[in-house]
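Inspection log for the structure reproduced underneath, given as C-alpha cells.
Left out: one protein chain. Kept in place: all the others.
As written, the chains take the letters A, B and C, and residue 1 is the first residue of each chain.
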Amino acid sequence: MVIVMNEQATEDQIEKVIAALTQKGYDAHRSTGATRTVIGVVGLSKTPLDPREFEILPGVHEVVRISEPYKLAGRVFKPEDTVIRIRDVEIGGRAIVMMAGPCAVESEKQLDIIASSVSRYGARILRGGAYKPRTSPYTFQGLGEEGLRHLRTVADRYGLLVVTEVMDTSQVTEVAEYADILQVGARNMQNFNLLKDLGRRKTAVMLKRGLSATIQEWLLSAEYIMAGGNHNVIFCERGIRTFENYTRNTMDISAIPIIKKLSHLPIVADPSHGTGLRDKVIPMARAAVAAGADGIMVEVHHEPEAALSDGPQSIYPEQFAELMAQLRIIAPAIGRAI
Amino acid sequence: MVIVMNEQATEDQIEKVIAALTQKGYDAHRSTGATRTVIGVVGLSKTPLDPREFEILPGVHEVVRISEPYKLAGRVFKPEDTVIRIRDVEIGGRAIVMMAGPCAVESEKQLDIIASSVSRYGARILRGGAYKPRTSPYTFQGLGEEGLRHLRTVADRYGLLVVTEVMDTSQVTEVAEYADILQVGARNMQNFNLLKDLGRRKTAVMLKRGLSATIQEWLLSAEYIMAGGNHNVIFCERGIRTFENYTRNTMDISAIPIIKKLSHLPIVADPSHGTGLRDKVIPMARAAVAAGADGIMVEVHHEPEAALSDGPQSIYPEQFAELMAQLRIIAPAIGRAI
Amino acid sequence: MVIVMNEQATEDQIEKVIAALTQKGYDAHRSTGATRTVIGVVGLSKTPLDPREFEILPGVHEVVRISEPYKLAGRVFKPEDTVIRIRDVEIGGRAIVMMAGPCAVESEKQLDIIASSVSRYGARILRGGAYKPRTSPYTFQGLGEEGLRHLRTVADRYGLLVVTEVMDTSQVTEVAEYADILQVGARNMQNFNLLKDLGRRKTAVMLKRGLSATIQEWLLSAEYIMAGGNHNVIFCERGIRTFENYTRNTMDISAIPIIKKLSHLPIVADPSHGTGLRDKVIPMARAAVAAGADGIMVEVHHEPEAALSDGPQSIYPEQFAELMAQLRIIAPAIGRAI
Partner (left out) sequence: MVIVMNEQATEDQIEKVIAALTQKGYDAHRSTGATRTVIGVVGLSKTPLDPREFEILPGVHEVVRISEPYKLAGRVFKPEDTVIRIRDVEIGGRAIVMMAGPCAVESEKQLDIIASSVSRYGARILRGGAYKPRTSPYTFQGLGEEGLRHLRTVADRYGLLVVTEVMDTSQVTEVAEYADILQVGARNMQNFNLLKDLGRRKTAVMLKRGLSATIQEWLLSAEYIMAGGNHNVIFCERGIRTFENYTRNTMDISAIPIIKKLSHLPIVADPSHGTGLRDKVIPMARAAVAAGADGIMVEVHHEPEAALSDGPQSIYPEQFAELMAQLRIIAPAIGRAI
C-alpha cells in the first residue's frame, strides 16, 4: 500500500498516518518529494489494511493498494499450473476437457440418452442440475436427491465424472456423496458460508463467476475455499451482466487469459449460460478454446424443445459432435490437444 | 405472452405452436394479419411458460412476455400500501423510519455509545452486523452470537428495534431469536434456499438489492419469501454495480419510485453502502427521501477511523443529527413526516 | 504518479525507469523499502505521462496515478463556486434555476403555449431541440434554423433564456446566434472537435454526461472547452447506461455531490432523459435538488401524446407547477431558494 499525502499536509498529519500504520503492525517508509510526501507500507501484519481507513485521515490525498489481496490462488504463491486429477481425468493439463449434459436432470432415461452421445463424441464429465437455482419460485426446482442418483448411475455407466451444483451448506454432504466436482453457481459466488464449508472438504469445486463479480472478487472467492485447505478449485467463466441485452449475459472471453496469468488454477468456459442462445454456443466455445480455456462446459439435450429448463440454450448431440471436430483443429494452435 | 410468427411461417408451423401451448394448458388466440400471424396466449396454467421455449420453434419470429412473473409482491395483487408494524414502529406508513448503527458490532460499549446518540436524534431501529459477509477471507468476520446479544441488550435499553444480517440457512433460527428484522444482504439476494427458509417464518425481512439485480429479479426474490407465507418484506436499495468507480456502487434512486409503483411493499434506502463515501451519505439520504423512500438505513460510528469495518462510509452522530434536521424539512414536500 | 517495482526488480531495471522519467522531464524520487522499491514522480513536464508506458517496463509491478489529469475544471484550480451570469439569470448561485420546454420545437404556436406556462410557474430558461440527434435515420430530425428562430422569438416574448443543442462544428456559428446556452448532447460528450470549437467562443455551454462516461472523463471534456478559453461550462447529469432496463437510463444522482466537490462549475440534472418515464420525472427532480443540483432541466409538453419526439417522458404544464411547489419546500433544507 502506498499513501500519498496532500501537497499541504502538515508534519503532524504525516506523523499520525505513520503512527496508525505502526500501531497495526506495519512498517512505514517515508519519502519526501519536492511537492508532497509519499508513505510506503511494508511488511505483512496479521491485521489486514482497508485502504479507505487511511483515505479518511487528515492530510491524505490518496491510498493505493499494491499487492493483490489474495495469496493461495495467485501465481506468485505457486508459479506452475495446477492440474486437478480426478481418476483418469486431468483438468488444467495439456488436454482440453469437455463437460456436457442437460441443464436439469429430468429422468434417468433422458440422462442416459444424452450421456451416451456426449461420451461417444469425447466428453469426459457429465453435467446436470439436480438442485436448480431459479429466479422465479414458480418454475421447476430440480429433482433433488433422485437427480443426484441418476447422475452417478449414468456417469458410471459411461465412465464419466459428475459435476453438479450445490446451492446451500445444508446440501453439501449429500451432493458430495454423488458428485466428483461440486459446482458453485454464479449467484452463490459470494455465499461465504458455502465457500467456507467447501474449503473444509476434499472434493473439487467449480466456481462460477458471479454476474457482477470482478476478476479480483472471483479470485478472492477461490481464496475462501483454498484458505480452508481445499486447493482443488476450477474457475468457470459464464458471462457477466452488461447493458447489452441481445444475449442473456456478455461472455467475458478476456477473463480466460487474465485468470491464466494471475492464477495457477484451471479455468473452463460455459458458453451455454454465457450467451443463452443455442446458435451462439458453438462460436463462443471455439473462441474460449482459442483464448486458452482448459475446458468447456456445455448444455446438450436431445429434445431441447421439451427440456424442463434452459432448452433454448442447449445444443443437439450432433452439434456437440461438430463442435468437437472444430476444437480438434483449433487446439493445436495453442499447443493443446482434445 | 404473445408469439409473433415470421412473415414466411407456414400453416403447419403455426399449428405446431398452438399445439404446444394447448399441451401446456393454455388457450391460444390466433390473429392473422396482412403480413404475419400473431398468437396471443391466455389463461393461467400451473405450468409456467419460458418464452425461450417458443422462440426456438420453427416459424417463430419473437416471443413477448406480457404479464409480470410475480404476483404476491405486485400492486395488481394488493393495490394498497403494505405497512409493516413491529411493536410501536410502522414501516411503510406516513412516517419515514430511520435505521442507524455501526457497520459491525464491535463491543457492547461501542454499540451503547452509538445507540444512545441515534435514538436521541430520532432513529427507531438499530442496525449492526454480527455475521459479516466479507469479500476477503482474511478480514474481520463479525462477533457472531455475542454480537447478536449486544444488539438485543442495547436496543432494548433505548427502545429500539434490531435489524441485522443473516447469511445462511444455518443461522436463521439463531438470528431470529435476537432480531426484529432479518436482513438479506446484496450478495444473498438470490440465495434461494435462504429466501425459502425465511418465507416459512414470521419475522420481517429486509431484502437488499443485489449488485447486478434488475428490479424484476428483486421483486421475484421477494416473491420467493412471500410464496412461503411471510408477507413482511421490506426492500432496501443499496446501489448497483456500474462502470463508474468513483463511488463504490451507483445508487439507483429511481428504483424507489419504480418499486412504489410496481409493488405494495415498503422500500428503504442505504446511502452508506450505496456510495461508500461518508461525504456523499447525507446528500444521497436526502435524495432518497425526496424520491419517496419509506426509510433510511445509515451507518453511524462515533470513531469511524477506528471502526473494524467500513469506517470510511460511516457518518458521525452529529452528522446524523444534521441529516434528521434536513429530512424534517424535506418530508412534508411529499406528504410525509419523520 | 507512483511507480511500484516488483519485489525481484533488479537495480538495472530501477535505473531504467528513472532514466525514462528524467528523459521526459520529470524528477524521480526513489525510496527503497524492505521488500520493494517505490519511485515517486514529481514535477510537471510539458510531456504528459501515460501510466501504461511505465507499466510495461521490465521490473515494474504497478503504476499509480496521483494527481487528477484536469486542471481548469477542478476545485484545486479555483476553490470558490463558479456562478455563470447570463443577463438576469445566475446559474450556480443560491437560486436553483429551472429550464423547461418541449423535447423538439414543432411550431411557434406549440412553443408559445409551453413557454407561456412554464415561465408563469417560474422557469427562467426555455429548452427545445431544433437539431435533434436521433438513433434512427428514419425519425424526425428537427426543424433546424426555423426551430432556432421560434426559440428566440418565444423566449424573448416571455423574458426567458434559450438553451438548445448543437450537434456539429458546422452548426455552432448558426446556433450561437440564437441561443444563450449551447447544449452538447450525451452522444457528443467526446466529440473533441466540437468541444475545441466551443472553447474558442464565449457562449455558455451545457455539457451533458455521456451514456458511459466516467465522472473523470466528463471533467476532461469540460477541460477541453476551458482550455480554449471558454470557462462558462455547466454540467448536466442525464443518466448513464447500466444493465437495468426498466428505465431508459440510470440517473446517477450521486454524480451531483461528487461534481460539486471536485469542480467549481455548476451542475444541473435532466430527469426527463435520466428516466425516460413521465411519472418518474418529478420524484427524480426532487431527488436531484435534494442532492444539491444547481438547476433542473425538464421536458414539458401540453399534448405529450401528440409530441413529435419523446412525448412519453414529457410532463404536463400543471405537473411542472406541482414540481415547483415541491421544490420550494425542499430547497431551504440545503440553504437554497427557487
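Remarks
Definition applied: a residue touches a chain if its C-beta (ideal position, glycine included) is under 8 Å from a C-beta of that chain, and two chains touch if they have at least 3 such contacts.
Because the structure is a prediction, the values reported are computed rather than measured.
Screening A:Gln13, A:Thr203 or A:Thr242 for touch with the missing chain picks out A:Thr242. Of the candidate positions A:Met1, A:Val64, A:Ala130 or A:Ala288, contact with the unshown chain belongs to A:Ala288.
Across C:Glu223, C:Glu237, C:Asp252 or C:Asp270, the residue that sits in touch with the chain not pictured is C:Glu223. Even with one chain removed from view, chain B keeps its contact list with that chain: residues 2, 4, 27, 29-31, 33-36, 38, 40, 42-43, 61-62, 64, 66, 241-243, 245. Seen from chain A, the chain kept out of the figure touches residues 212, 214-216, 240, 242-247, 250-258, 261, 274-275, 279-280, 283-284, 286-292, 326-327, 329-330, 332-334.
Mapped onto chain C, the footprint of the missing chain covers residues 20, 48, 50, 52-53, 55-57, 69-70, 133-139, 167-171, 187-188, 190-194, 196, 210-212, 217, 220, 223-224, 227, 241, 276, 278, 304-305, 307, 309-313.
In this text, only the chains that are shown with their structure count from here on.
With centres defined as mean CA coordinates, chain C is found 31 Å away from chain B. Multi-chain contact residues, meaning those touching two or more other chains, occur in chain C at positions 242-243, 245.
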